[in-house]
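Note that one protein chain is taken out, while the other chains of the complex remain in position.
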Amino acid sequence: MAGGGPGSGGSTDRTGTPRNPALAADIRDFTFHGAPAPALRDVALSFAPGSFTAILGASGSGKSTLGKLLAGWLPPGGHGRLAGFLEVAGTRLEFDGGAGDPRINPASWGRHVGFVPQDPGTVLSTVRATVAEELAFGLENAGMERSAMRAAVDRTAGLLGLRGQLGQDPARLSGGQLRRLAIGCAIISGPPVLIMDEPFASLDAAGSHELSALVRRLLADGTAVVILSQAMDAPLLEAHHWVVLEDGTATASGAPHRMTADSSLVPAAIRRPGQEAVLSTARPAGPPPNSPAALQLNGVSFAYPAAGGDRIRGSRAPRGKRRGQAQGAAGLNPLPAVLEDVHLAVHPGEIIAVTGPNGAGKSTLLRHFNGLLRPTAGSVLVGGADISGVPVGRTAASVGLLFQHPRDQLFERTVGREVRFGLDRLFGATAEERAAAALEATGLSGHAGEHPAELPASAQRLLALATVLARRPAVLALDEPTVALDGIGLGLLDAAVRQAAAEGAAVVLVTHDLGYARSAAHRIVALDGGRLVPA
Amino acid sequence: MTVRSAAGIVAPARRERLNPLTLLAAAGSTAVMTTAAASWALSLAVAAACLGLSVAGGTARRLLPAAAAVLVPLGLSLLVLHGLFFPEGRTVLAEWGPARITAEGLGFAVQRILLLAAVVLALLVFSFSVSVPDLVAALSAKGVQGRFAFVLASTLTLLPAIAARAERIRQAQESRGLVVSRRLLSRAAAFRLQAVPLVLSLVEDAATRATALESRGFSAAGPRTSYREVADSRTQRILRIVLVLAAVAAIVVRVVPAGAGA
Partner (left out) sequence: MSSPSLTLASQERPVRRRLLEILGALAIAATYIYLVLNQPTDITGGPGSASALVALSGFLAGAVLLIIAVLPTLPASTLVLIPVALVLNIVLGQFVGSTLVPFYLDAIGTVLIAVLAGPAAGAATGALSSIVWSFFNPTVLPFAAGAALIGCLAGLAARYGLFRRFYLAPVAGFITGIIAGVVSAPVAAFVFGGTSGVATGAIVSAFRAMGDTLLAAITKQALLSDPMDKAIVFTIVALLVYALPRRTSQQFPFIRRHRVLAGKDQARKDQAAPGTGHTETPAPGTAPGTGLNG
């Protein structure tokens, strides 16, 4: 059980001499059923109690598969065949891919190895009404006494900083809180190992700070922490050990300072801190002066209606994004304005970044650009024309919007059809050429025949970007474009945005990543308390 | 109405004292006994009592629209059907061509409507006043009961979430230039574009959720406990048995003579 050891964060025992490992594995080969090539091969790992390991790999390198395999979330035999062994608490299970292989009991495995997947919302049981009950779900199934459950819930909530939310509906939590709840569900039974997949992606500075503090507390209690990531997030510099995963195999490992010093050890596809600044040594050239604004917001104000918001409020999907700040007021009281008297003019060729913490209303602002949300006061002009009353689908011809969840925008059976969709109706003969150019710009030319949903996350985002680029819209608006992109994807994005601006598009980037905003934009504005202020 | 009323059920009024199973037994046996009695006076009384309970419990504002959405079309359909066309009817009140208004037809329709209204209201009073988390906790976590409770609670949680996701997908598609006109073909096309990503993401999320549940012991054998405390008492347990027996008795009393006479 993760007992609270206050004040002992930071220094922990080094992993120099491996004691009896909390978890070890030797994956000689893991192949999904029907897949032509192994997803993982020759990966040998061992995690000592209290050790902190980061497994770095680009999108599609197999790191999620590795994490799930280690955590018993991908039981060998069910989805694929494993040759090798998994070892937990001194018990070694040997697999050779045959019928005689042992079958993992996920429940007892879960008590040894906790796992938090990329999307924390998917681990919720959906049948528990409060955060406290959600945390207790695993304990109920193990038949724990109620008094012991209460103690465990209280202790875990304290560790996670969720004591104030115990009575809340899990569906109403903000993104950062939801991430911590998912971790709580994994650690409440006190597993000696915790594996987390991309925990820092999409967290802003505050959220990522809280999460690092939690990791330190877990390490101090002797939990082995494993973090899978495609970026060398700053918190990972505290790790004892890095392992680099490339094309399903471990190519390098060592202490972080050694790995960062020798750039040949870490492939370019893994994002480095401050990589954006390196990518774009020169800030993009300024926009041509005196051109009329491609997009103009005049005194736009907006508040979500209190009564009609029921459907949105109950949703897990936007994950408290819209209501992150309105959490306390989510009763019947009218919600506070998300946007207040916002003025913004974006000219052709100009790149503007809108920053702000999670929940500041950045996505709400973006949805005004094409009319998905209509302002309660003020007006939105695209190419000088007011878009009020114009259907979104028509405004979309001049305003290309890229959402945070690329899968919502994709529906075709192949990448090629996805990009071509609707083009020939708009552009006739040049449609094919435009589609090809967009695929080329996003590095997807070789994937035209694949199913969009089978692409790695980074490529899915790029594909969604390609569908927008192919239309060459006058205004290009991207919501958190850096999230889920690996190093190579980031480079492609950067080039594509510059290219679009050079060809005369007005670009708006909405991001919590100030570093990226600084490197990519001509001008940065911050959304603060519903108002846009120069940053 | 459906999505909204579901969201209403997710956050129901609190019933502190009564066990949800007692409420269920009461509503169910009321429905069965009213059907068995088949007396318009009893139906009327039950319907009125249910409305009274609902007003007293503060659920009337959510219950009435839901009940109306079910009962109004059904009532109209029955009135038209039996009011105008009831070949078995003898007392003809009015006649236009093939349509004959008969006293028997109207009586049949009114009796049916009253009966159905009583049954529907009794069951809706239950669903709008029960606390779903309590109901889930009251059904044991194991075996069929536990799995049924999972399906019920999960459906009620997912309904608003999936409706919101469908809305999010619609927004994303419109941002890609989808314009839905009133033409059938355009709507069918829009349906395909929205249903495919919706179903795909739901199936994938469900796979992750299944794994997460398994690792938290969802399918584990052995005894379960419940974090949530649900009020219950010996009196209520006896009451539940009595209610179920009464309902069974009502069915037997009604069906057996009919079976013997046939």
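All chains are identified by letter, namely A and B, in their written order; residue positions are counted from 1 within each chain.
Keep in mind that, in the parts below, contacts are C-beta pairs under 8 Å (C-beta built on N, C-alpha and C of every residue); 3 or more make two chains touch, one makes a residue touch a chain.
This one's a predicted model, so the numbers in the text were calculated from it and none came from an experiment.
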If I consider the whole complex, including the chain that's not displayed, which of B:Ala41, B:Ala56 or B:Val144 touches that chain? B:Val144
Touching the hidden chain in the complete assembly: which of B:Ala206, B:Ala231 or B:Ala249 does that? B:Ala206
Touching the left-out chain: which of A:Arg103, A:Arg258 or A:His343? A:Arg103
Contact with the hidden chain, among A:Arg28, A:Arg146, A:His209 or A:His451, goes to A:His451
Residue-wise, where is chain A in contact with the chain that is not depicted? 32-34, 79, 88, 91, 93, 102-105, 107-109, 111-112, 126, 142-144, 189, 411, 413-414, 416-417, 420-422, 424-425, 432, 448-451, 453-454
Touching residues on chain B - with respect to the absent chain: 2-3, 5-6, 9, 31-32, 34-39, 66, 69-70, 73-74, 76-78, 80-82, 84-88, 98-99, 108-109, 111-112, 115-116, 119-120, 123-124, 127, 143-144, 147-148, 150-152, 154-159, 162-163, 166, 184-185, 187-189, 191-196, 199-200, 202-204, 206-207, 209-211, 213-214, 218-219, 251, 254-255, 257-259, 262
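Throughout what follows, only the chains that are shown with their structure count from here on.
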Which residues of chain A touch chain B in their complex? 68, 71-74, 106-107, 109-110, 115, 117, 119, 122-130, 132-133, 136-146, 149-150, 153, 171, 185, 310-312, 314-318, 367, 370, 372, 391-394, 396-397, 399-401, 403, 405, 407-411, 421-422, 426, 453, 467-468, 471
Spell out the part of chain B that touches chain A in their complex, as residue ranges. 3-4, 7, 10, 132-133, 136, 141, 149-150, 153-154, 157-158, 160-161, 163-165, 167-169, 171-180, 192-194, 196-197, 200-201, 204-205, 208-209, 211-220, 222-229
